[in-house]
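Below you'll find the structure, written out as structure tokens, and then a few comments.
Heads up, one of the protein chains got dropped from this complex, but the rest are sitting where they should.
Residue numbering begins at 1 within each chain, and the chains themselves are lettered A, B, C and D in the order written.
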Amino acid sequence: MEIFVYRNGASAVEENFSAADLPELLADKKNLVWVDLLGETDEQLAEIKSVLLNVFKFHPLTVEDTLETRNQPKVEAFPDYLYFIVHGIKPEETSSANFLTKELDGYLGDNYVVTFHDERFKSIKAVKHQIRTSTFACRRGAAYLLHQILDQIVDLYMPVLDDFDSSITELEDRVFALKKGDDAILEEIMDLRRSVTRLKRISARQLDVLYRISHGEFPQIPENLLPFYRDVHDHLQRISDLSENYRDLVAGLFDIHFSVVANKTNDIIKFLTIFSAIWLPLSFMAGVYGMNFENMPELKTRNGYFFVLGSMVLVAISLLVYFWRKGWILQGSDKKSDE
Amino acid sequence: MEIFVYRNGASAVEENFSAADLPELLADKKNLVWVDLLGETDEQLAEIKSVLLNVFKFHPLTVEDTLETRNQPKVEAFPDYLYFIVHGIKPEETSSANFLTKELDGYLGDNYVVTFHDERFKSIKAVKHQIRTSTFACRRGAAYLLHQILDQIVDLYMPVLDDFDSSITELEDRVFALKKGDDAILEEIMDLRRSVTRLKRISARQLDVLYRISHGEFPQIPENLLPFYRDVHDHLQRISDLSENYRDLVAGLFDIHFSVVANKTNDIIKFLTIFSAIWLPLSFMAGVYGMNFENMPELKTRNGYFFVLGSMVLVAISLLVYFWRKGWILQGSDKKSDE
Amino acid sequence: MEIFVYRNGASAVEENFSAADLPELLADKKNLVWVDLLGETDEQLAEIKSVLLNVFKFHPLTVEDTLETRNQPKVEAFPDYLYFIVHGIKPEETSSANFLTKELDGYLGDNYVVTFHDERFKSIKAVKHQIRTSTFACRRGAAYLLHQILDQIVDLYMPVLDDFDSSITELEDRVFALKKGDDAILEEIMDLRRSVTRLKRISARQLDVLYRISHGEFPQIPENLLPFYRDVHDHLQRISDLSENYRDLVAGLFDIHFSVVANKTNDIIKFLTIFSAIWLPLSFMAGVYGMNFENMPELKTRNGYFFVLGSMVLVAISLLVYFWRKGWILQGSDKKSDE
Amino acid sequence: MEIFVYRNGASAVEENFSAADLPELLADKKNLVWVDLLGETDEQLAEIKSVLLNVFKFHPLTVEDTLETRNQPKVEAFPDYLYFIVHGIKPEETSSANFLTKELDGYLGDNYVVTFHDERFKSIKAVKHQIRTSTFACRRGAAYLLHQILDQIVDLYMPVLDDFDSSITELEDRVFALKKGDDAILEEIMDLRRSVTRLKRISARQLDVLYRISHGEFPQIPENLLPFYRDVHDHLQRISDLSENYRDLVAGLFDIHFSVVANKTNDIIKFLTIFSAIWLPLSFMAGVYGMNFENMPELKTRNGYFFVLGSMVLVAISLLVYFWRKGWILQGSDKKSDE
Partner (left out) sequence: MEIFVYRNGASAVEENFSAADLPELLADKKNLVWVDLLGETDEQLAEIKSVLLNVFKFHPLTVEDTLETRNQPKVEAFPDYLYFIVHGIKPEETSSANFLTKELDGYLGDNYVVTFHDERFKSIKAVKHQIRTSTFACRRGAAYLLHQILDQIVDLYMPVLDDFDSSITELEDRVFALKKGDDAILEEIMDLRRSVTRLKRISARQLDVLYRISHGEFPQIPENLLPFYRDVHDHLQRISDLSENYRDLVAGLFDIHFSVVANKTNDIIKFLTIFSAIWLPLSFMAGVYGMNFENMPELKTRNGYFFVLGSMVLVAISLLVYFWRKGWILQGSDKKSDE
């Protein structure tokens, strides 16, 4: 539990308070108090629960929701405060095409912001750094401080999207370069599809939360700060649009993969057909003169053998020309697409 | 018919009443009465019908709806009471990828809750156990008791979703491990698709019911209990989102299955082509020297036979190298995807 | 033209009136008059037109709409009456997966119901039977009588849906049992798809009509009868949901059919490949020893022939083992899916 | 420029006025004036522009829109008049599955209707014929005259839809009768798809225009004429629904085509497989006895040759029986689907 207090007009935020100091700090309406709660262990969770219920007197249901994870983004208004859940995302370390969501629960009151998370947030850390170096954000009050936090969270969506972008491009290249129908590529497309769908969904709900916050629905957000929230909303809108875009592209990857495989199969069958079409008649010709009839005049002629060999070459060339005119061989693109 | 009565301020709920006691119990507005009706046999149904019509004087049409099953979730307001239909689900015993729906009809009045079902409900049983051990829920009135029942019903959706999750993962693994195009896997995908679609649909209607209940549309739900209903709504929202997610994934299974089969077919045809391409020319060469021309100089040479055998090996090797350079053989992934 | 009159308080409906009696009957506001018009012949149509225009004085455009078929379901309010078009459906006799729509036009006034149809309606017949045996429905007034008619019409949708259900199940079985790519099954899937799409569309428009009627938009429907109309609406909602469901399933049939065919093709090509892969090398071996070189030492050895035969068996067995280990033969499912 | 004037109470419309007469004609509010403008040449367009701007004093932007084509259907209200654009369609002469759109721009004032088009309209011609033979439509005022025009335009959509209907049926038959994968059919499906999509889009916008006109949004349309406009709206609704229907069916054609081709390919590969499976072993047998080993006891037996021939027949029959039992040959449907 980290507590930051900005006393009106002070030149720096104060830190190092404990839960016991909170009632007094909150009582002075001119203070801005930010309580950042990190609930990793059971003891921490127990203490946090008691603070939320007894010091802040938040609704028991919201406290319950706060402490458990796996909630959807939402925002709910209570007479004295606003309860919100937002999701941050971070790239998964093992796979570039995947990401993890992290839940941030919080409360916004007249002169305080409470944030709760059960793992470290890069964006929370950034805001802490910021208020330690400048009191600018604090001077503008609790709603502005919250805006800073949300802004940081939304900004960190971008690197994940950039990862998607390069994953899609890379997969597309690999689909076209497809060597032997390998299933690994399909698994990756499937994974990416799943990630992008998830991102779309998460940002959609988040967007809803920010839309409601930024359009003056809640009295806790002063009107002069609405443009700032609208700005976060617009950023998220862009992210949502991009992830919709990526969803389309990933869906398209399946189509391409399928078409590329169909093309390859077509090429292979063409190869097989040409091959068979040339050797089968030649073998037949050889077979004919391998028959053991007593009366086969050609066999006795002097140059019969050479004549037959010549005919075979002729047949082979005719067939090759036929296929070439049909557009099945050579003519440039065969090489390109097969080798 | 089980009747639970909580008299205001009492330390425990009373049970073992009969239908005949109901008018008196209901008349005292300070009592909270829960009538749980199980209609399995025709006699039970007849008695239930008479109680609903004569004791509670519910609208004849709602009573008719109550007694027949196969209704959609809905909620309808009448001057004195709220009529609702919700669906519980339970996994089917024989198949992990399937589930059964169970209909729960009910009425919520000022001081009573009536529930009707034609088979046992695990969630109803849980709430009964709860009010027998603690009067906490009863002290908060009829609407809160109903909230407890709905909460339990919605919580029991989760195990079914978890089943889906593992079914999808398992099917995906099997699709990729596909040995010989087996149709069994297709049947399972189809079954799952059907189940997930059903779940999506059911939860959509249910969501609608809970949205209306939890947004203050009905005076029967006191305003201070709305957050509790919103909580159930949010849980259901999450379930609905997840089932939407699963629907996407199951739809994707078809795409993958198809692509995997196309890949396999491609591999097989490649195999066939390579095989034919190697043996056909060799057979032709053998055929040539099997011809019976009298004048075939090679036949008389001393090492003609061995020379021809050597040429055959050479041709075979050249072709293998050709295919290897084309990327059709070896190079690692062939093994992986076929064996 | 059949006219049913229920005089207030009477114990039975009266029949056998003619068009000439209508003005008098309608003038007494305490009568309930139901005029059921069957317009099969041109004379009937002419008489009906005159009655609608001169006796009831309905708007000329609605009369025109009434007499021509091929209208969409709709409901339109006029100061004194409500004009509605609904569609009944009946299974087509020749094909279980198809249905015909029948249009019912009608007017609802304060004390009368007018229904027009150009072919016999099973549901109209049922309501006639009902009011002949009991005056219950008539006592509740014109709007209730109309409710009875609509209820019967909607109830008769159900058998068509049941037909769909069994058609889909049967088709699914046949798709999986697919013997030789037969197109007949595709034609049936296409037919069913068309029927289900039509049903979806019809019920959607109908739903719209019933929604408007059942939500108090029209003063012609007394408020105490709204629950009855809502009930019809709910039934139709269920039908609409089911037909949506069937649409999904039928769309899925194409996917399965396609996948099953792909599986079969894969199996066949596998068979061809195995066959070729075994016989081609064997034939080559026979070809080698069919060459006519003078100096082929093996030919002179005593057991050369038997040795070669043995090698051939060995090669064949090795190849079979190879394919078996690749998972291309035996291992159970091959039999199952092909025979 | 054709001007029709109906003076109140007159028994016929008057014609043969020129642009110069317009101010006077329009000044008398009891006249109904219809100005039909055909702008084919540049001179006509110049004159029309001047009339619209100087005589009628329409907003310059609407005049600009009027004179250029390629606008969307729309309706816009100005204080004194209504400006509308609707699209008529006519079948293209060269192809039954295609149609052309024609734009009709117009203005509706208190006592006048102005219509502009840059090619001849069959429906305009029909209305002219109608008002020349009967003053009925004119007596009902400008809004009713406009209704007549719109009604005619919408009615002429129907033949195009009927063309679609027969095109789809014909294409479906041809898809099933598919002989040699011919691409011509694909081009036609694609063309039809494009046409139907276009029709859907056009009727959707048009529907919007008529919905707004027919629901009392504009004071230029007297309330007693609204049912007439609603009637046109309903017709268009039906057309829009039908074209939606056709869109589904055409989209389905691709699925069927694809499935039919897959079926055919499957049949062909089956044929190839059976053929190869029979001849390959027989050829091998012949090859064995064509070997030149000195010690091949069978070659010397008296009936060896006949015995081998018999074995060959036996092998062939066994294989045929095997394939027949596998369901790959005969059994009726093979014939049907291939010949």
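In this section, contacts are C-beta pairs under 8 Å (C-beta built on N, C-alpha and C of every residue); 3 or more make two chains touch, one makes a residue touch a chain.
Only a predicted model underlies this, so the values are computations on that prediction, with no experimental measurement involved.
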Interface partners of the hidden chain - shown chains only, full complex considered: A, D
Option touching the unshown chain, where D:Ile124, D:Ala137, D:Ile213 or D:Met296 are the choices: D:Met296
Which of D:Glu2, D:Glu47, D:Glu76 or D:Asp165 contacts the chain that the document leaves out: D:Glu76
Of A:Ala77, A:Ala126 or A:Met296, the residue in touch with the unshown chain: A:Met296
Sole residue of A:Ala19, A:Ala277 or A:Leu320 that reaches the chain not shown, by the stated touch rule: A:Ala277
Contact footprint on chain A, counting only the chain that is left out: 172, 176, 227-228, 230-231, 234, 237-238, 241, 244-245, 248-249, 252, 255-256, 258-260, 262-267, 269-270, 272-273, 276-277, 280-281, 283-284, 287-288, 290-296, 325-328, 331, 333-334, 336-337
Touching residues on chain D - with respect to the absent chain: 59, 61-62, 65, 70-72, 74, 76, 179-184, 186-187, 190, 193-194, 197-198, 201, 254, 257-258, 261-262, 264-265, 268-269, 271-272, 275-276, 279-280, 282-283, 286-287, 289-292, 296, 298-305, 308-309, 338-339
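Assume only the chains that are shown with their structure count from here on.
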Minimal step count in the chain contact network, chain A to chain D: 3
Distance between the centres, which are taken as Cα means, of chain C and chain A, whole angstrom: 41
Chain B and chain C, separation of their C-alpha mean positions in angstrom: 25
Residue list for chain A, restricted to those that touch at least two other chains: 290
Category of the chain touch graph - line, ring, star, complete, other: line
